[in-house]
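I have a structure I would like to understand better, so I am pasting it below and will then ask my questions one at a time.
Of the protein chains in this complex, all but one are displayed in their positions.
Chain lettering (A, B and C) follows the sequence in which the chains are written, and residue indices restart at 1 in each chain.
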Amino acid sequence: MHTLFFAGSLRADSLNKKYVKEALRLAKEAGHSGEFIDLKDYPLPVFDEDIQNSTGFPAELKQLAEKIAAADALVISTPEYNGSIPGNLKNLIDWLSRLNPMPLADKSLLLLAASPGPLSGVRGLWHTRVPFEAVGVHVYPNMVGLGGAGDAFDAEGKLKDEKKRAMLKDTLAKFLKRAEA
Amino acid sequence: MHTLFFAGSLRADSLNKKYVKEALRLAKEAGHSGEFIDLKDYPLPVFDEDIQNSTGFPAELKQLAEKIAAADALVISTPEYNGSIPGNLKNLIDWLSRLNPMPLADKSLLLLAASPGPLSGVRGLWHTRVPFEAVGVHVYPNMVGLGGAGDAFDAEGKLKDEKKRAMLKDTLAKFLKRAEA
Amino acid sequence: MHTLFFAGSLRADSLNKKYVKEALRLAKEAGHSGEFIDLKDYPLPVFDEDIQNSTGFPAELKQLAEKIAAADALVISTPEYNGSIPGNLKNLIDWLSRLNPMPLADKSLLLLAASPGPLSGVRGLWHTRVPFEAVGVHVYPNMVGLGGAGDAFDAEGKLKDEKKRAMLKDTLAKFLKRAEA
Partner (left out) sequence: MHTLFFAGSLRADSLNKKYVKEALRLAKEAGHSGEFIDLKDYPLPVFDEDIQNSTGFPAELKQLAEKIAAADALVISTPEYNGSIPGNLKNLIDWLSRLNPMPLADKSLLLLAASPGPLSGVRGLWHTRVPFEAVGVHVYPNMVGLGGAGDAFDAEGKLKDEKKRAMLKDTLAKFLKRAEA
């Protein structure tokens, strides 16, 4: 089983990129196969059906769709923007949902969130579930939010707090076991 | 009182543009002042904080923000994409929420939806409320969804069905009365 | 594998009881094992922690919890009350969530809805997912809503419309196959 790990934010210094990379490290440590991709390498315009009808699907969308189609499971760590899913992540789902076959169909997904504040992006996570579920993704019921993420990682990108690392590791293990079945 | 009318979809032939234009016509007929704008005239990149930090806010964002700031109320008709808010509309909110002062703060908003199918975009409407409410917008509790929109307008863009026109007119009147207070 | 089928409404003549019984019939026809229960046989007071602390858990709750714990999967057909989950179904989840072990944990759940109107309870379904997911239930992404349910069943309780029967059958088959894994 191969799992794709990526963040729902684009900026280079994203806390969610750090968090999902740490999740990947922990998954590999536990013997799983996985790979990090950066959505910044797959730039997409804002979805407009007129673009789809005139110039077709962007090449970067097709490349990303192939990556997703080839993976058995996804782990996405996403910020909360205005109490909800980031526009860029929703935009990606909207583009992907136009493809046939639709690469997200029947995938297993674990959602994570990292935020500098104390609320750990939990409102955003619940809104991020919905469009994925609407296109047939099996979103794992448990989600792991990391509050105070600005100070949570050491110089090598590892979670400093043993308890938070253990919780992430445990949820990852349960998720990957179920996704395998 | 001046109200801004726009659609949550970009494509030129959008049913939601037709629907919101009909709402504007009915509002004017009832003596209200309002104006239609097309989000396609305000193209925005997908939000990325690195863009904001390197090149600043797009000129089109600032122009649109001025339009919104100058309006007393908003009427938006939006499609449902994958059970939720369209990525492009969420992207617009994410960009606007970075401005200071934030042009959406304390605005009154009526949400409409038009869809070719029978469900009239009602799931999407409920998800569209959330990020607006999260940034302090007073979203009117009633929303008006138009199912079967592909066949709902005559050659002049008027709603053929008298009952549907009356319902939209009535909700608009109540919304504008409250927004005025 | 044994699946429990019940409705989210209490009244004797509930359309959702009819719909979930039809789902059970189709599941049995396809060789699955399942059983219908009527929540009316498990009357519960409105949850109040003072009741739990003074008189303990109601006997009917414990009986129902045993039924759920013994099942491998659940199929629930639920009406939409005021755009959301019915209070009585939420009340049941609130009571169950206080038990230890919690009988809903890690169960697989398929949600259905029947409604007399055209919108088929789809808003309610999306709100019904949330508390189940919050307590660790794997809610199947696809849900099947039946609009116009007042006229949908024949004298024997079978769905008259072949297409609607096929759609329900197909979703049930996919759900039960995954729940088995």
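One rule holds in what follows: contacts are C-beta pairs under 8 Å (C-beta built on N, C-alpha and C of every residue); 3 or more make two chains touch, one makes a residue touch a chain.
Remember, it's a predicted structure, so these values are computed and weren't measured experimentally.
Visitor: Could you tell which one of C:46, C:70 or C:166 touches the chain left off the display?
Guide: C:46
Visitor: Quick one: which of A:1, A:119 or A:166 touches the chain that's been left out?
Guide: Among A:1, A:119 or A:166, only A:119 touches the chain that is not shown.
Visitor: What does the interface between chain A and the hidden chain look like in terms of residue numbers?
Guide: Residue positions of chain A that touch the missing chain: 83, 118-120, 122-123, 126, 147.
Visitor: Where does chain B touch the missing chain, residue by residue?
Guide: Per the touch rule, chain B residues meeting the hidden chain are 126, 129-130, 132-142, 178, 181.
Visitor: Which chain C residues would touch the chain omitted from the figure, given the whole complex?
Guide: Those residues of chain C that touch the unshown chain are 9-12, 40, 43-50, 81-95, 97, 123, 127, 130-131, 133-135.
As a convention for this text, only the chains that are shown with their structure count from here on.
Visitor: Rotation angle, chain A onto chain B: superpose the C-alpha atoms of these two copies and give the value as a multiple of 5 degrees.
Guide: 180
Visitor: Measuring between Cα centroids, what's the chain most distant from chain B?
Guide: Following the centroid criterion, the farthest chain would be C.
Visitor: Mind checking chain B against chain C and telling me if their interface is mostly the same residue numbers on each side, over half, or mostly different?
Guide: same
Visitor: Taking the mean of the CA coordinates per chain, how far is chain A from chain C in Å?
Guide: Taking the average C-alpha coordinate of chain A and of chain C, the gap between them is 30 Å.
Visitor: Could you please state the distance in Å, as a whole number, between where the Cα atoms of chain A are centred and where those of chain B are centred?
Guide: 29
Visitor: List the centre-to-centre spacing of chain B and chain C in whole Å, with centres computed as mean CA coordinates.
Guide: The answer is 36 Å.
Visitor: If you look at chain A, which of its residues touch at least two other chains?
Guide: Only 130, 133-135 qualify.
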